[in-house]
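The complex is shown incomplete by one protein chain, all other protein chains being positioned as in the whole.
This part shows chain A:
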């Protein structure tokens, strides 16, 4: 659990240039972390590589917060 969360957090911090403390479970990529739609696409691409899984466009569109990403990865990895 914490492992996935830490890895997601590291990628989000690097990709979006935000502070670690901001990357909470509830943090919304667009509203709280300042990501634009392309940032989210890139984030999804990087997570796919990191966790060696494919996130479909349909699923990717539903993911809006850090917690949702972590849940998605835990249930699909």
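Basically, contacts are C-beta pairs under 8 Å (C-beta built on N, C-alpha and C of every residue); 3 or more make two chains touch, one makes a residue touch a chain; residues count from 1.
Keep this in mind: contacts and distances are computed from a predicted model.
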Not-shown chain resolves in UniProt (candidates "3-oxoacyl-[acyl-carrier-protein] reductase", "NADH-quinone oxidoreductase subunit F", "cytochrome-c oxidase" or "Xanthine dehydrogenase YagS FAD-binding subunit") to "3-oxoacyl-[acyl-carrier-protein] reductase"
Sole touch to the unshown chain from A:21, A:38 or A:77: residue A:38
Residues of chain A touching the missing chain are 38, 41-42, 45
